[in-house]
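Removed from the display is one protein chain of the complex; every other protein chain stays in position.
Entry: chain A
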Amino acid sequence: MTVSLEGITKSFLGVPVLRGVDLELRAGEVHALVGGNGAGKSTLLKVLAGVHRPDSGRIVVGDKEKTFAAPRDAQAAGIAIIHQEFNLLENRTVAENVFLGREPVRRGQVDRRAMRAETAKLLDWLGEDGIDPAVEVARLSVARKQVVEIVKALSTEATVLAMDEPTAALADHEVELLYDLVRRLRERGIAILYVSHRMREVFDLSQRITVLKDGAFVVCSATEDLTSDQLVRHMVGRPLDALYPERPAEVGEVRLSLRGAGNARVRDLSFDIRAGEIVGLAGLQGSGRSAIARAIWGVEPFTTGVMELDGAPVRVTRPRAAVRKGIGYVTEDRKGEGLALRQSVRDNALLVRRAALRGAVSRRSGDLAALLKSVAVVSRGQHQEVRYLSGGNQQKVVLGKWLAVRPRVLIVDEPTRGIDVGAKQAVYRLLRDLAADGVAILMISSELPELIGMSDRILVMHDGAIAGELPAGASEEAVMGLATGHAIGDVA
């Protein structure tokens, strides 16, 4: 079945967000939708999902024109959306989530057995039989939660699946699994709308690409007729400079040093990070990458070994202690841990300064304006609530929050998750500038090209320990080899 959106326009309070967008989704085809933040992708998705009614334009399903007054109309037309943030009840089982609100009933009772059997069947079909339908969602990894979301959509007999940044939360090996999954869905005749910032995925998976910019339709082309340079030019309207900034010629003194450090999740960690250096930390999800960050940071402190800061041993058992010793941490969970979304840009940018270092620094607002400018936050002013900002700008606020306290060591966990290519470049440059100022940076990322492009050295985690160290510019294969434990690295 074909679903087409024709000439869709939508304004909010007089601000046009979509200006005449066309999109055609065909059965058995993966159609990529790309564009920078604010290009109108989310709004278009919401029109497709029946959340927003377009001001003008037509939605045609099959050969009938439809009006989606509410999400259930879109659902009835066979359209399902897999959102970037999952809509799952953490304390219910997989099967209960899949059938939420549509539980099969037998003799007046919810038929759990049927629910589980049906869920198991769908999981099996997806090749995900490792997931137990009776297990609570809270106990699943992010990747598996996503599978549950997809199963939930399939169980409503969806024929059109719109996926919003489906790999944003996944580790690299999980991305491969998602690829397989998407291909299988396509082979079964499902029409897929694939919204992504990641060039590689778009080229690997899609048959056609639609580009939006500032709410306007730019181009729709067969994937094979586009090069990635052309695509980027369509998205930003200009060619990108080199995405990753130059590496410095030399680095400074050792800032952070671990010797045999470990806790329940990671063990035997010994490495140094020098001033001016960006050290990449690679590894599959669950390998202990983030656990290292959280241990250094005092959320789950090290229980063995020694941690030294500028040559002096330190014990960090709380985030507060870490902050006061000059360690910053940009969390991977921007909305859950990084920002207070209802507070203003200003209040968020000053959060660390106020919360941890009260009185230790001056509080002139001129400083703040300079700071926000240096991280290139685009907002309607310091008093706008951060929830109204795009993901890229939110991330810049998070970085600004740490810049405001001039950390000596900065740990960044998935710093470019869910932000567009322009904002990514800004974040890269910012990190490099910080390093040039003498900050020691530990960068965690699931995006290997980014990690390889940014890092001066790469530490690869496997199963709670460091499997090896690779020099700048190592190949993705070398990193994956160490991360999956299949190869012995040339440990430096």
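Everything that follows uses one rule, which is that a residue touches a chain if its C-beta (ideal position, glycine included) is under 8 Å from a C-beta of that chain, and two chains touch if they have at least 3 such contacts; residues count from 1.
Here is the rule we go by: contacts and distances are computed from a predicted model.
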Undepicted complex member, UniProt protein name, chosen from "Autoinducer 2 import system permease protein LsrD", "Nitrite reductase", "Anti-sigma factor N-terminus" or "NADH-quinone oxidoreductase subunit H": "Autoinducer 2 import system permease protein LsrD"
Contact residue for the chain not shown (choose from A:Thr2, A:Gln207, A:Gln230 or A:Gln343): A:Gln343
Residue of A:Arg106, A:Arg320 or A:Lys373 in touch with the missing chain, whole complex considered: A:Arg320
Interface with the unshown chain - residue positions in chain A: 12-13, 15, 17, 36-38, 40, 43, 214-215, 297, 299, 319-320, 322-324, 329, 331, 336-343, 347-348, 350-358, 363, 378-380, 383-385, 387-390, 392-393, 401, 422
